[in-house]
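As you look at this complex, bear in mind that one protein chain is not there, while each of the others sits in place.
So that you can tell them apart, the chains are marked A and B in the order they are listed, and the count of residues begins at 1 in each.
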Amino acid sequence: MVLSILRPFFLGLYHVFKRTFTVKHPYETLKPPERHRGRLMLNMDRCIGCSSCVKICPNKALNLVEFNGRKLPQYNAGRCCFCVLCVDICPVLALSMTHEVEYSVYKKEDHIYPPDRFSQPPEPVKGKIVTVKTLDKKFGVKHG
Amino acid sequence: MLGLSFVELIELFIKVLIFPGTLFSLLFSIIVIWFERKFLARMHLRIGPLHVGPFNRLGLFQPIADFLKLVQKEIITPSKANNFLYRLMPMLAAFLSALSIAFIPYALDPSGGYWVIFYTPLSLLVILVILTAKPFIMVGAGWAANNKYCTIGALRAAFQLLAYEIPIVLSLVGIVIVARSFDLAKIVEAQSSVWLIILQPIGFIVILIGMMAELLRRPFDIPLAEQEVVFGWPTEYTGVQFALVMVSEYFDLCVTASLITILFLGGWSGPAIPLLHDISPMLSGIFWFLLKMAVITVIIIMGRGVFPRLRIDQLLESGWTILIPFAIIQILITLATAQWWLPLIGG
Partner (left out) sequence: MKLSMGPQHPVTSHFRFILDVDGDAVLNFEWDVGYTHRGIEKIAENRIYVQNIPVVERINSYCDSIGTTLGYVEVVEELMDIQIPDRAKYLRVIAAELNRIASHLYAVSLVGISAGFETMLMWTINDRELILDLLVKLSGQRITYTYPTIGGVRWDMPDGFKEEALERLGYLEKRLEDYYRMMAWNRTFQMRFKNVGILKSSDAVGLGIVGPNLRASGVKVDVRKDEPYEVYDRFDFEVPTGKNGDSFDRASMRLKEIEQSIVILRQALKDIPNGPIKCSPKGSKVPPTAPRGEAYSRVESARGEFGYYLVSDGKSKPYRLKISTPSFRNLPALPFLCRNIPLGDIPVIFITFDYIPLDVDR
């Protein structure tokens, strides 16, 4: 009984000296995997305005608008659920997922991406990019 | 004024304002809050406070920043609360907790006597009386807030604190038998050759557990249980009132750690530290006192990291059926073995 009380005590004390798990986000960023689904991006040169993405979207996050005399999709990031059905269905591979996840805005209207903004690539991530380097039970997980 | 000479007056001011008075106890609270957060964070494999203050990754000034934030906040009184009691109780809590510090001797005064704000030969009793007053504050605050969670929390606090004062007092009896005095300073002097933790290990464990329950620390923080009664009796407090409640909690921790240091770990006794001893022998004593205090504080804090909370009936049961018998056994052992340990402490 004494052991079962003392064991957690020493185990806890031992963990004080382990590596911390935290990634200090604005300064360090976990490297997004290749498939990581962030904000959608449109390739304006490829898009043929077929509207299959608009039809497949379960949340009506995409809709067609007139832009420079062409019909192009407009993106509402506030409605998007990142199911990527639109990327799968696109016959000309005009849509793609970026790794951008920090696109919070103050106003609801700012979530709407007209085709020109929709086709801009995201800004590169600031800060150090880290991954899980070593998994070691003795000293904890090392990011680096 | 007060019939004191100028030098005595200055000394009193130093005692009240710097050590062991206001500045020390506030500094202790700040350091302990910071240490608790950082230490538990490391145990959780987190970093803890990070940005505030000097030195990267330390977050030293986080408690101060939190305090400033709390001071700025609006004080909200629930509409059906008893206004007078509701506002009085946090102040009373902080005041009473701070009051105990006045009776604790922290070192030998080089000019004779002890380094204590108010010397009384009955200091142990006075501190016990102040400890006993705590449940009334909690019940008062919990009742005044007129919130069901507060009421349940306050009643739990009353049960718990009353139940755990008895084993504490009982195991103090053993100490008083040894030291033949209620004077904390005399108790320290009785331990000049051997610490009481060696003579009375059971009493030490009983007092440590009892004090953790009195302080409402983790395995025993049932009155504050977040998952059951939101935050217990201080649920409704906001802003500076909440800050007062928190500060009173850490003042209590300061008092408890000092008390255990004095009762079991020989207070300020210890080998002289060369550099400090040259300046003043008192500083060496204070160093040892603070070091022992720190060890006790770490043990008390660690409970939060490694134990889940108990239930109130389990707590009361273990209080009445385990701790009290053990405390009595300790007294009996102390009496029965008097002939062996009396020469050890020079009695």
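FYI, a contact is a pair of C-beta atoms (placed from the backbone, for glycine too) under 8 Å apart; a residue touches a chain by one contact, two chains touch by 3 or more.
Predicted, not measured: the structure shown is a model, and the values here were computed from it.
**Student:** With the missing chain put back, one of B:163, B:225, B:265 or B:282 would touch it. Which one?
**Tutor:** Hidden-chain contact among the options goes to B:225.
**Student:** Identify the residue among B:21, B:59, B:90 or B:305 that touches the chain left out of the display.
**Tutor:** Missing-chain contact among the listed residues: B:305.
**Student:** Contact with the hidden chain only, please: which subunit B residues?
**Tutor:** Given the touch definition above, subunit B has residues 40, 43-46, 148-149, 152, 155-156, 218-219, 221-222, 225-230, 304-314 touching the missing chain.
**Student:** Since one chain isn't shown, list which residues of subunit A touch it in the complete complex.
**Tutor:** Touching the chain left out of view, subunit A contributes residues 1, 4-5, 7-8, 11-12, 15, 21, 30, 32-37, 56-58, 81-85, 88-89, 97, 132, 135, 137, 141.
Rule of thumb we're sticking to: only the chains that are shown with their structure count from here on.
**Student:** Where on subunit A is subunit B touching in the complex?
**Tutor:** 8-9, 11-13, 15-22, 24, 140
**Student:** Under the touch definition given earlier, write down the residues of subunit B that touch subunit A in their complex.
**Tutor:** Interface residues on subunit B, with respect to subunit A: 39, 41-47, 50, 302, 305-307.
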